[in-house]
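All protein chains of the complex are present and in place, except for one that has been dropped.
Right, chain A next:
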Amino acid sequence: MTVTQTKPAKTSGSARPVLSVRWGRLSFRLHRRTAAVGAASLAVSALLLAVSLCTGAYAVAPGDVARALFFGTGERLAVHFVNQERLPQALLAVLVGCALGISGAIFQNVSRNPLASPDVIGFNSGAATGAITAIVFGGGAAATAAGAIGGGLATAAVVFLLAGSGGFNGVRLVLIGLGVTAMLGSVNSYLLTRSTLHNAQNAHVWLIGTFNGRSWSSVQIMAVALAALLPASVVLNRQLRILEMGDDLAHGLGVRVIRARLALTLLGVGLCGVAVASAGPVPFVALAAPQIALMLTRGPVSVIAAGVTGAALLSGAHLVSHQFLPLLARLHLVAETQRDGQLPVGVTTGVLGGAYLAWVLFHRRRAGAV
């Protein structure tokens, strides 16, 4: 990036401060407020990450965490927990949350439906079918991830094909996604009843969405995928904003509507795919993050804001899941032996996400918006 400058841009008479970045033919504008929200969300994520390194069933003092992180010295157990378990899982929460937030923003805008998320379009149930099949037939982590991506992509393709020429008509897409999801749901529960209890439980935990047992290899895959997909999202963000204004206007502004939609959808599916492959179908982050980002920035859709919000949300959920059982054990609500158990992160996002949606419904009951 060559030039970074702050300048007041005139939009409809009032000055709105924007940061603008220019790089050859590509230019990139960022509203001040969006930048502030993004920075704040990043700070929150970093704080949550730091807290999750120190706390858990086995508490480590901040000083010891720093020593373990930077020098790899200290108590053997502390070094292991910080470097091999907590750091990769917390980083994974940030990366997966970011990917889910961006993919949610893309899906919601492409289909012009604030409820459209990859879970609704059937991607997740297809991914679940693929992953359960892999787990039931005794596949390892790699096979599960591959099954998830394959199943999810195939299902998304089928849903889009079935939606046909009205494919981007939001409601129809969502309804067909619902139908396909229901059908795959029964296939999934059938598969779960025909496997051993051990395999079924592994599949059950995967289906909830979890970071348990994830190591650096998952972080590496996720980081590489995001390194490729994140710049593409930033570049396509402009198309997303223009598509928001309607097809005719977008066409008039020189956007090739069909091509832009296809590229955005592929990008969304790709982001969602890597997230689901590394953490399972964590519910609600993709749905809620873009909406919360919009509320905070009050601005046009920004994939960066959605991604950073998703990262903060999932980091928070990860921290809650991580702390929940140790906390209950400390309050003597569960047996001391269950102290080391870790709640799958999907439990937290599901419960809190549902509560959030209910709150929005109740809160907006007078607005008549929903």
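What we mean here is this: a residue touches a chain if its C-beta (ideal position, glycine included) is under 8 Å from a C-beta of that chain, and two chains touch if they have at least 3 such contacts; residues count from 1.
Going forward, contacts and distances are computed from a predicted model.
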Chain not present in the shown complex, as UniProt names it (candidates "L-lactate dehydrogenase complex protein LldF", "Iron ABC transporter permease", "Acetyl-CoA C-acetyltransferase" or "Urease accessory protein UreF"): "Iron ABC transporter permease"
Full-complex contact with the absent chain, from A:Ala40, A:Met183 or A:Leu327: A:Met183
Positions on chain A where the hidden chain makes contact: 115, 162-164, 166, 169, 171-172, 175-176, 179-180, 182-183, 185-187, 189-190, 192-193, 197, 200-201, 204-205, 208, 283-284, 338, 341, 343-344, 346-355, 357-358, 361-362, 364-366, 368, 370
